[in-house]
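Worksheet: the structure to be examined is printed underneath.
The other protein chains are all here in position, but one chain of the complex has been omitted.
Chain naming follows the written order as A and B, and within any one chain the residues start at number 1.
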Amino acid sequence: MSARYGMVIDLDRCTGCGSCMVACAAENNVPALPQASARTGLTPILVYRASNGMEGNARRETFIPIMCMHCEHETPCVKVCPQQAVEVDKATGIVMQMPQRCLGCRYCMTACPYHARYFNWWDPSWPAGMEKSLNPGVAVRMRGVVEKCNLCHSRLHAAQEKAAATGKREIDPADYLPACVEACPTGAIRFGNLADASDPVSQEARSPQAFRLLARIGTEPKVYYKSKEPWVKALAESNPARSSEVQHG
Amino acid sequence: MASAVLTDSRWIARGAERTSLPRFLLWLAPWAALLVVGIYAAGLCLYYGLNQTNMDNRFAFGLWIFLDLGIIALGAGAFFTGFLVYILKRAELKPILNTAVVVGFICYSGAIAILMIDVGQPLRAWFTFWHPNTHSMLTEVTFCLSCYLLVLCLEYIPILLRNRQLRRLPSFLIFEHQLHKLVPVLAAVGALLSFFHQGSLGGLYGVLRGRPFAFREGFLIWPSTFFLFILSAIASGPSFLMLVTAAVEKVTGRRLVSQEVFRRLALISGVLLGIYVAAKSIDTLIWLNITSRSVGFAPWQFYMHKPFGTPILFAEIVLFGLLPAFLLTFRATATRRAWLLSAAALACAGVLLNRFVLTVQTLALPTLPFDDFLQYTPSWQEVASFAGVIAYGVIVYSLSYRYLPMFASKGDDTHVSGN
Partner (left out) sequence: MFPGIDGFHWTFGHILFLSLFFAVALTILFTITSAIRRTARDFRTHRAIDFCWHSDFAELPEADRRCRHELAGRVISRTCDNAFDCRHCEKYSQFAVLPATGNVSALGLDYSEDRYYHRGHTWVKPEEDGTVTIGLGELAKHLIGTPDSVKMPEIGDAIELNQAAWRMKKNGKEIRVRAPIEGTIVGIGGPQEGWYVKIRPRLDLKEPATLRHLLRGAEVRGWLGREMERLQLQLRAPNTPPTLADGGVLLPDLMNAVPDADWDTVLADTFLEP
């Protein structure tokens, strides 16, 4: 009865507000580093902005949140980690990262085609007083290790403890929601168990409008996107040769 | 024959003419200074963290990894010469054997030193041995590199123990003799280890499914880059030895090896380089037309971004591959050292370019459809650390040349000019 947690992100609803990024940072004790840049910052979820490449009235833009895709098949990062600091959790399908075992060699970052992995270039630090807002359920990572989205695994733990406290074996799905899902004001990010056919998210993922990024590589990511705009799907399935305007949220 | 005020003649083999100690220290001084700067830069990275470099989340591998792969490839002359001399019994390469061992030692110890700074948590390096992931090429690299460095140390020890003063201790003398008798075993083990890790370094990139620029099909679990890296390493190793020996001859003003040795090295390097170019060309065609197409890439798409256009591919295969292969094997150039050395330099540059393309260019290219082509310039700490490694190499070799019998004949190096 193992779960396969995944997401469906409705790109037509994403406004690029960035609440998901803020909620993720708050939930996962991401260090507040003013010296970090767009390329050295730690953003387990990152909102990209893409356009159809046209100008004037024909221009269309969309926002695309990218996080770890929790690849199911031949997971690139799992295969390449020299000390097995990453593995696919059989019970949940979540790709788990062990920061305590990570050497910081960054081979997994090279392997991930979604650029979903981030390195701790600095020691974690917060402005004075902000440490009071840290989440006690999530360990802080040290400098020199890689981290990424783990579908707020601490919240899964909390849901399991709550279920165990009342003697139940299964968690109540309403108790386990990653921070970004909870924070999204438009409900663009939806979370559910893809292995459960009755789960509405699972059904959405199997609808014809749903697509995945870099599906041709064959890693079976568990984060789906959907959009009614045909140019978005075409963009997602095209190759990076297309020059397009890109900004990071 | 007046003795200088400052002299170390006791440590120099009798009959071997070496420059005076003050002049030698003067030669070492700038390299020592460079080494100090390198150690300082490395210290900054260890103390403050890798934010001292210009690497980032998109360029997770940078200058260090590129140069590490480069010097490991160039240091392949060590195992290959040992293999040729001890396993294939090609005794004509014996004069170059000590240089090969010392150069190999320098290259591998330098590479591992840089790797220790490059990882985020160096003290966890032993985790790879305790929790090995046999699916990962990097595990294989870690195991093989550590073992091979040990082998190189064991091969260096007999050379070290032949120092005039050290050999006066009977235990050192006998130990050197006994270890030297077992060197063929070490050469065989070294050849096996080197075969695997040179290949695995190529395999690091060939298995990256998410990077179609680097991804290759291959034989069983080994992508074609595994075999191409081995070929390019053994092709460039002898060339690099030629360059090092020529440089040493230039600095010391002595003819240390015969032209015949140069010619042999050139021939070996040229033939292997030719085979490599053929294999690489076939591999490139397969990759462009079959492998990449299957994930939707048209061949020209990888080369759309300046400055990494198709000229780079041309340079790698023709200018730095086919041309030096031809020059190194062509009979008319066999007697002209200048031609051989230029060809050797081109061959080494070709290997470095190949490593650059696979490390830096792979990361620069976008993978997501709405993503950018990125640039990266190394920081001064990265450059200085590596310059420190080069300084370390020059110092180790200079000390070895001065105090140890590096070139087989007993102290009768003939004079060429001046010095």
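Keep in mind that, in the parts below, contacts are C-beta pairs under 8 Å (C-beta built on N, C-alpha and C of every residue); 3 or more make two chains touch, one makes a residue touch a chain.
Bear in mind that the values here come from a model prediction, so they are computed numbers and not experimental data.
Chemist: Which residue among B:173, B:267, B:286 or B:304 touches the omitted chain?
Modeler: Answer from the full complex: B:173 touches the omitted chain.
Chemist: For the full complex, which residue in B:50, B:125 or B:151 touches the chain that was left out?
Modeler: B:151
Chemist: Hey, which of B:9, B:342 or B:398 is the one touching the hidden chain?
Modeler: B:9
Chemist: If I consider the whole complex, including the chain that's not displayed, which of B:182, B:298, B:318 or B:399 touches that chain?
Modeler: B:182
Chemist: Which chain B residues would touch the chain omitted from the figure, given the whole complex?
Modeler: On the chain B side, contact with the omitted chain comes from 1-3, 9-10, 14-15, 129-132, 134-135, 139-140, 143, 147, 150-151, 154, 164, 167, 170-171, 173-175, 177-179, 181-182, 185-186, 189, 192-193, 410.
By our rule, only the chains that are shown with their structure count from here on.
Chemist: With centres defined as the mean C-alpha position, give me the chain A-chain B separation in Å.
Modeler: A distance of 40 Å separates the two centres.
Chemist: Name, in rising order, each residue of chain B that touches chain A in their complex.
Modeler: 49-51, 56-61, 118-121, 124-125, 127-128, 130-133, 135-139, 142, 204, 207-212, 294-298, 301, 304, 362-363, 365-372, 374
Chemist: Once bound in the complex, which stretches of chain A touch chain B?
Modeler: Touching chain B: residues 35, 37, 39-41, 48-50, 64, 66, 74, 76, 78-85, 101-107, 109-115, 117-123, 142-146, 213-214, 216-219, 235-242, 244, 246 of chain A.
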